[in-house]
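With one protein chain withheld, the remaining protein chains of the complex are depicted in position.
Per-chain numbering from 1; labels A and B assigned in written order.
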Amino acid sequence: MGNILNEIGIENYIFLSVLLFCIGVFGVLYRRNAIIVFMSIEIMLNAVNLLFVAFSTYHQDAEGQVFVFFSMAVAAAEVAVGLAILVSVFRNLGSIDIDNLKNLKG
Amino acid sequence: MSPILITFYFLAAITLATAFLTIYSKNPIHSAIYLIICFFSIGGHYLLFNAQFLAIVHIIVYAGAIMVLMLFTIMLMNLNKEDEVHKPRITRLGAIVVFVVMSIVLVTIFINSKTIVGEYDTSGEDFQSIKKLGNVLLNEYMVPFEYASVLLLVAMIGTVLLSKKEKPGK
Partner (left out) sequence: MEMNLAILLLLSPFVGFLFNVFFGKKVSKGFSGTIGTLTVVVSFLLSVCFFAQLNQNGKAFEFSLFDWIQVGNFKLNFGILLDQLSILWLLFVTGIGSLIHLYSISYMHDDENMHKFFAYLNLFVFFMITLVVGSNLLVMFIGWEGVGLCSYLLIGFWYKNQDYNDAAKKAFIMNRVGDLGLLIGIFILAINLDTINFTDLNAGVVALNKTGGNQALQWAALCLFIGATGKSAQIPLYTWLPDAMAGPTPVSALIHAATMVTAGIFMVTRMNFLFDLTPNVQHVIAIIGTITALVAAAIGLLQNDIKKVLAYSTVSQLGLMFLALGLGAYNVAVFHVITHAFFKACLFLGSGSVIHGLHGEQDMRKMGGLRKAMPITFWTMMISTLAIAGIFPFAGFWSKDEILMTAFHENKTLWIVASIASIMTAFYMFRLMYLTFFREFRGTEEQKNHLHESPSLITIPLVILAVLATIGGAINLPGSTWLNHYLEPILAGKHEEHHLGSTEYMLMGIALVGAIIGIVLAYSKYIKQAFVPKTDNEIVGFSKTIYNKFYVDELYTATIVKPINALSNFFRTTLEPALSKVVFSFGSVAYGLSSQGRKLQNGNIGLYLFVFVIGICAIITYLFIAQ
């Protein structure tokens, strides 16, 4: 079986993940709802994962994919803790609008 | 145009569109559903690379676990309404500008970097079967692998502690 990249080209994947990543950034900046912000972060993570796999194939090496596994583990842990925090924030403030979280102000 | 290339463009279009809709739709439930579609399309990309195991894991973890968690949270908070107040106009404009700038910067980097000429390597060896991945994961990456389990355990305990209701008077 030949290299799939011979037919698609690594550049296409690079541009795809760059765009995906930027959409994620855009979401973080654009929305006030903390859950959507979370989702944007997930999108960014996936953009990176996708690039990992693309280069794993490019180098014909498994290590890129191994890193994706670790990144998934971290993402899972992050989402679990993050959502728990959001829940307790919601309990205390009644909303998860990040613009309302101004207790950090010195 | 080969069928594979067409498949790629199709999947890429779905990925980008759903990702954009995730951010754009006002109802969080809709967002979550778009995001699930997005994840599935990314899983499709993985299959395109012939990385079946990774694709399955991706679907299970993201679409199965993470997104379900998110959906539960959204329902728990009763957020399935389009009641979110928009950010100020200047902020939204700023976000769009930053989005454009960021895209240009990143794309410029890749364009500036050394272009790849000629054929891609084809080793012909097996590098992404479950067997091979398992070997790599449990030999070279043994210690990080164990650490990942510890991390998940700690995250679990932390989550339980955080979401536990505080007893009154304490």
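As a working rule, contacts are C-beta pairs under 8 Å (C-beta built on N, C-alpha and C of every residue); 3 or more make two chains touch, one makes a residue touch a chain.
This structure is a prediction, so every number in the text was calculated from the model and none was measured.
Every visible chain touched by the undisplayed chain in the complete complex is listed here: A, B. Touch with the chain omitted from the figure is made, among B:50, B:91 or B:129, by B:91. Chain B meets the missing chain through residues 87, 91, 94-95, 98, 101-102, 105-106, 108-109, 112. Seen across the whole complex, the unshown chain contacts chain A at 25, 28-29, 32, 98-99, 101-106.
One rule holds for everything that comes next: only the chains that are shown with their structure count from here on.
If you average the CA atoms of chain A and of chain B, the two centres end up 5 Å from each other. Listed in rising order, the residues of chain A touching chain B in the complex are 1-8, 10-12, 14-16, 18-27, 29-33, 35-36, 38-40, 42-43, 46, 49-50, 53-54, 56-63, 65-66, 68-70, 72-81, 83-88, 90-91, 96-97, 99. For chain B in complex with chain A, the residues that touch the partner chain are 2, 4-5, 8, 12, 15-16, 19-20, 22-23, 28, 31-32, 35, 38-39, 42, 45-46, 48-51, 54, 57-58, 61-62, 65-66, 69-70, 73-74, 76-77, 79, 84-87, 91-92, 94-96, 98-99, 102-103, 106-107, 110, 116, 119-123, 125, 127-128, 132-133, 136-137, 141, 144, 148, 151-152, 154-156, 158-159, 162-163, 165.
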